[in-house]
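Only one protein chain is missing from this complex, and each of the others stays in its spot.
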Amino acid sequence: MPPLLKVNDLYVSFRTYKGILKVLDGVNLHINEGERIGLIGESGCGKTTTMKAILRILAPNAVNVKGRIIYKGSKDIMNMSRKELMMLRRNSISMIFQDPTAALNPVFKIGEQMMDIIKYSKVYEGRRMTKKELKDESLRLLKEVKLPDPERVFDSYPFQLSGGMRQRVVIAMALASAHELLIADEPTTNLDVTIQDQILKLINEVVEKRKLSVILISHALGAVKNMTNRTYVMYAGNIIEMADSHKLFDNPLHPYTQGLIESVPKLTGGGIGKGIKGRIPDYLNPPSGCRFAPRCDFVESTCRKRKPPWIEVDRNHYVACWLYAKR
Amino acid sequence: MNKLKLRITNLTRKRSSLETRKSSPRRESLKRAWFNFRKSPLSLVGLGISVFCIIVAVFAPYIAPYPEHAGYYINFDEAYQPPNWKHPFGTDAYGRDVLSRVFFGFRFSLMMAGVVLSLVVPPGVILGLIAGYFRGTWLDMLIMRIADVFIAVPPLVLALAICSVLEPNVFNAMMAVSLMWWPWYARLVYNTVSSIRNEYYVIAAELLGVTKTHIMFKEILPNCLGPILTKLTLDVGYVILIGASLSFVGLGAQPPTPDLGTMVSEGAKYLPNYWWVTIFPALAIAFIILGFNLLGDGIRDIFASER
Partner (left out) sequence: MKFLTYIVRRIAFSVFSLIGLSILVFTLSRILPGDPARMAAGPRAPEWVVEQIRAQLNLDKPIYIQYFLWVKDVFRGDLGYSLVTRRSVTFDVFEFLPATLELILLSTIIFIIGSIVLGAIAGRWAYKLPDNVVRAFAYIGVSTPAFVWAIIFQLIFAWWLGWFPTQGSFSEGIIQPPKITGFKLMDSLISGNLIAFKDYLWHMILPSLALAMSPIAQNARIIRMGMVENSGKDFIALAESHGLPDRLIMLKYLFKPSVIPAVTVMGMSIAALLSNAFLVELVFNWPGFSRYAVNAMLNKDLNAIVASVLVIGIVYAVANLIVDVIVAYLDPRIRYMERGE
């Protein structure tokens, strides 16, 4: 059974007035049907860019987009026709954005935006929905995301809602057009701590109910560990490690992953980790070889010269690191 | 004597790259501002045009080919000449060289802009500072309500109205424009001050017992410089525009003063046959305003990128 989605050697750069930022440097990942995978890494490492590339909604200044994104083993999303792409976006894959405030158009009412989304997700079912049907469907979705007063939300503008409510709206929208894969890009990062838990629970619920596959991107490492089957670790535009979630968090192999997991304060004591020295590389002139080399405590000469290969260290546990190449 | 020698050698010795004379933050930000400014070709064009116009204006009596044509001059033999080598912009109905008059026109316009802005900016800024600092009090209400009245009317109309009840001459025109211009600066500063008035460094200064004058001028004012400077530069163009419009209508400078607006209105009578008499002054107006507009945009970009 081929994977639901397979990203092959994805390269993306961005043109800015400073120069070309070579962000994605050959990203490889896949997700099987019914699976939930996590994607972790620090801000700016390219997670959102990868997700946007999947749906082909990269910003206008994206250039040099190379690679293949194979959907259900047969179609390459990068080569899809306009019509096929639209079908994909309307019926198969959907995304929850990081900042719900930025994701909602400020000058349109929630109801307006929702109705348009529903209209264009169901129109290919062969029939057109009346305004009443659209509104009913919108209210149903808003109820599904546990909004207390769906009618009022429907009639409101985004700025009249709280952050948590806005995120629920974005989730409701995603549900309208996600029937196979849901991409949750840091759904809780911009919310109050008290709301974060609720939102994650909500996502869990709807995913269970609709049997969706999920890509979960989050800084809440605990949530990722518990909610996902497998997790990828990303750094500076490269995938550097992948394993079953529990295994990854209990036994991280890549120096970066180790530093990342160590920095999370634990209830069991042990203090706060020492962090990882340095900063993410400059994408204008990224280091040749392993992009983590400048910050790595275990760096060797090969690391700086050649990109590390993708090595299977244990059953279903892969790392991109020269440290493990000797075996 | 030895001390003096030491000082001189210290001043003139070669400095290593790590050492600079006065690397204060202000100097650094100026250098950065210039670097950013240099990057935008349009701003440089604007700077070039503005500087060119200023130089022409200042040295008009020396570089104009026929400086005496700027005032009373009549020579009907030379009248109505189309552009040629002797008179690149041609001559007008009185035989005056249009090019020279345009140079003096720049001089006139810039003088007017200079006078008006120096009259308008200090009071406007100070009033705006006061109103903004004492926001919410009667002082604020008073100043801003008066300012609002002036802003509620289109500038040109107000200028025309004021000029119309006075003798039509340059001086009155400048007074009229000044009178209705200050509220714009007051409002600009007021808005900026209102937003930073409650910043922590201001409140801290107040708690320390620093005098209000000091706070207003040393703490708050420097942060308003950006918008003020931008508006100032753009306003040079705008004042020239209004001045030219006033004289075009007949309410500002009177002939034979070489004001660009007057020249355009005088020359309009001779369209289309002697088109150069009116077209070149008209283009000159657009040219100088363009220069200051580009420059003003460039300055605005500098302050925007600083943030």
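Chains: A and B, in written order; residue numbering restarts at 1 for each.
Here is the rule we use: contacts are C-beta pairs under 8 Å (C-beta built on N, C-alpha and C of every residue); 3 or more make two chains touch, one makes a residue touch a chain.
On a predicted model such as this, the values are computed, not experimentally measured, just so you know.
Participant: Which residue, A:V23, A:L39 or A:L55, contacts the hidden chain when the whole complex is considered?
Facilitator: Here the residue in touch with the unshown chain is A:L55.
Participant: Specify the residue from the set A:I70, A:I117 or A:L260 that touches the hidden chain.
Facilitator: A:I117
Participant: Pick out which of B:L47, B:A64, B:I215 or B:L251 touches the chain that's been left out of the picture.
Facilitator: Once the missing chain is taken into account, the touching residue is B:L251.
Participant: Which residue, A:D99, A:D244 or A:E262, contacts the hidden chain when the whole complex is considered?
Facilitator: Counting the whole complex, the residue in contact with the absent chain is A:D99.
Participant: May I ask which residue of B:L110, B:L129, B:M216 or B:I279 touches the chain that does not appear here?
Facilitator: In the complete complex, the chain left out is touched by residue B:I279.
Participant: Mind pulling the subunit B residues that touch the left-out chain?
Facilitator: Touch with the absent chain occurs at residues 42, 145-146, 148-149, 152-158, 160-168, 237, 241, 244-245, 248-251, 264-265, 268, 271-272, 275, 278-279, 282-283, 285-286, 289-290, 293-294.
Participant: May I ask you to list the residues on subunit A that touch the chain which is not drawn?
Facilitator: That gives, for subunit A, the contact residues 52, 55, 57, 59-61, 85-91, 94-95, 97-99, 102-108, 113, 116-117, 120-121, 157, 159-160, 170, 173, 176-177.
Just so it is clear, only the chains that are shown with their structure count from here on.
Participant: Between subunit A and subunit B, tell me the centre distance in angstrom, where each centre is the average of that chain's C-alpha atoms.
Facilitator: Between these chains, centre-to-centre, one finds 52 Å.
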